[in-house]
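What you see is the complex with one protein chain gone and the rest in place.
Now for subunit A:
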């Protein structure tokens, strides 16, 4: 469960990105495709080569959704409701915990490479819990 302290840490750390959020999104996706090739199966229609505009564009979307979730941490279910429908009925990224776990890992690595020592154990814990909560909400309507 996200504590008040967790929420504060997440907002702080997201604030530290200072405009680099989009880069983080694209970087996280690139890392995910590189480290977990099966995740590419969800993007057969994309050019997945390094620097791809489609990956950048999609990374931007993902980060915007996360930024919105961070602004609405007290009501993630509602904030992510449409995305939850999308993932459940259209995208059917399967199994939900599995693939989103890879994105969570890669997002965290991306954040850690940018923040270094500032990605403290407490921040790490908060972000991990947050991504877990996001994944849960996105998986809510699968069945």
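What we mean here is this: a residue touches a chain if its C-beta (ideal position, glycine included) is under 8 Å from a C-beta of that chain, and two chains touch if they have at least 3 such contacts; residues count from 1.
Just so we're on the same page, contacts and distances are computed from a predicted model.
Comparing "ER membrane protein complex subunit 9", "Hemoglobin subunit beta", "Transmembrane channel-like protein" or "Phosphatidylinositol glycan anchor biosynthesis class T" against the UniProt entry of the hidden chain yields the protein name "Hemoglobin subunit beta".
Across the interface with the omitted chain, subunit A contributes residues 27, 30-31, 34-36, 105-106, 108-109, 112-117, 119, 121-122, 124-125, 128.
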